[in-house]
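One structure, as structure tokens, below. Some questions next.
Just one protein chain is left out here, and the rest sit where they should.
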Amino acid sequence: MLAECGVASAEDLFSHLPEDVRLKQPLALEPGISEYEIVEYFRSRAAENAHGYASFLGAGVYAHYRPVMVDTVVSRGEFLTSYTPYQAEISQGTLTTIFEFQTMICQLTGMDAANASMYDGSTALPEAALMACRVTGRNRILVARTVHPEYREVLRAYARHDNMPIEEFAYVAESGVADLEDIDRKLDDQTAAVVIQSPNFFGIVDQVQAAAEMAHRRGALLVVMFTEAVSLGLLNPPADADIVAGELQSFSAPPTYGGPFAGIIATKEKFIRQIPGRLVGETRDSRGHRSFCLTLATREQHIRREKATSNICTNQALIALMATVFMSVYGKQGLRELAEQNLAKSHYLSTLVKPRFRGPFFNEFVASANGRSPDEINQALLKKKIIGGLPLARWYPELEGCMLLCATEMSKRSHMDEVGKAFSPVPQPA
Amino acid sequence: MSYPENLRYTKEHEWVRAEGDMGTIGITDHAQKELGDIVYVDLPKVGARIEQGKSLGSVESVKAVSDIYSPVSGEIVEVNESLAQAPEKLNQDPHGAAWLVKVRLSAPDDVKKLLSAADYQTYVGAES
Partner (left out) sequence: MITKVRSHITQNELLLFEQSSPGKKGYQLPDLDVPPVDVEEALGAAHVRPEIDGFPEVSEVEIIRHFTRLSTWNYAIDLGLYPLGSCTMKYNPRVNELVARLDGLAWAHPYQPETLAQGAMEIMARLEAALAEITGMDAVTLQPAAGAHGELTGILAIRALLEKRGNPRKKILVPDSAHGTNPATAATAGYVVQNIPSNDGGMVDVAGLERIVDKDVAALMVTNPNTLGVFEENIKSIAEILHKKGALLYMDGANMNALVGIAKPGDFGVDVMHLNLHKTFSTPHGGGGPGGGPVAVKKALEPFLPLPRLKRARNKWTFDYNRPRSIGRVRAFYGNFGVMVRALAYILAHGGNGLRNATVDAVLNANYLRKKLEPDYDLPYQAPNMHEVVFSDSRQAKLGVRTGDIAKRLIDYGFHPYTVSFPLIVHGALMIEPTETESKRELDLFADAMTSIAREVETDPEMVRTAPHSTRTSRVDEVTAARRPILRWKPGGAVSHAAD
């Protein structure tokens, strides 16, 4: 090969690089190790993480059982090691599964069209906000304080330079739902979108219909976020929303310390040309057979460059495939039953630990430590190899003595009883 | 290829037909050929003001987007809604049924400064 290239040694291939740029020393990295040693290294790191603990953490990342089928399917080399399906003739596998994925998201959310995934729920939020601005020609965003705090941080980081002022509105102290009066006060005819999350960060099911009416009356769009996809198996889809955006991690992406996950954006038919990210469409090949291909690509960066709907290129195809397999395994009945089990578990826990808010909740709720500190309760639970809830003080100073507890179908009654004990005495109603 | 004599043309491959203070705007046969199969047209709304030389919208093929530069200034009074359902009309009849918008001209005399059919014919002949 070297002879074919006309060089004496491979090093000659780099001789055209400026002398002062070429490295004279090898990289200061340890020498390569064997497969066995690699596995040992990561096993040791895994052992330094929580091992064999029960957990009541939710807050945007949920512990749901992963059907074995999921990894069986995504481990196939044809899915794992394939590229973005730009060449339709040899990517019909990927394209077909994405089309099924897009369909199922529409069925779950009540929207007309969904894209082939965003990086995650947190980045889907600013993308949805920017989309609302494009559609309405306005630039103000009203977002609920009960949208996940880290999602709101991401929104602000993106918005800072997009001339998109962000304002927050309150929640009702007793019920934990969006304060509609506060929305009304803050809405004006420069508002592009009102953004709520349902179930919200406190786990409470919010008032999508009322918020939609309010937003639409002033010519703004309603964006509904979700972080717990399993809730869509039981809760009324937010069909009054104009844009639905959220996180699909619950559909068998393992928590993996925060990523990779898969976000989605779904919307009404009339807005599809403003949606960011990849879209798969149905068509025919030259012999008349049904086929699929990437479509409406002129929205995207590789064609429209600086005028694109977004700079996004990579999506989360493999994670979306995990979600597609998960949704097929559970199916119409199963997703409902799974959601009902989540509801039963969290509501059992709420008989042991009184919820702070009165509003209806799915599989998470806020609990007050009643005079003690959440950290103290969590320390006690750790001794029993239980990770407790998420203390809320860092984002909601008014909820300083509170934590967010989540129970899923994987939560065991015995562990929930321990949590109840750690919180006792449970305060009696006045 | 013949270009209708009753239209005036721009070097960016748009045409305009002026009747009094009303103008009808479209893209030329040359433009649609360059673009290939047209899949979508993005047009302004009725009531929008457009300015000569500025983009009033865009035309898309599968792999490319092209801006449409307005040959005249004025206010949009009508938009060809049929193009939303059938953008292929632009490939079939760009000078006729696939007109894009109708405009109330703010400066009707500007139209005379545009290229005649013969001059445009020469221009695209030279370009290709």
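Letters A and B mark the chains as written, and numbering starts fresh at 1 in each.
Keep this in mind: a contact is a pair of C-beta atoms (placed from the backbone, for glycine too) under 8 Å apart; a residue touches a chain by one contact, two chains touch by 3 or more.
Remember, predicted model here, so these are calculated numbers, not experimental data.
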Displayed partners of the chain not shown (whole complex): A, B
Touch criterion as defined above, residue of A:Asn139, A:Gln190 or A:Gln341 at the omitted chain: A:Gln341
Candidate in contact with the missing chain, chosen from A:Ile265, A:Leu279 or A:Ala323: A:Leu279
Residue numbers in chain B that touch the chain omitted from display: 37, 39-40, 60, 62-63, 87-88
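In this section, only the chains that are shown with their structure count from here on.
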Cα-centroid distance, chain A relative to chain B, in whole angstrom: 44
Interface residues, chain A side, partner chain B - complex: 273, 297-298, 303-304, 307
In the complex, chain B residues that touch chain A: 39-40, 60-65
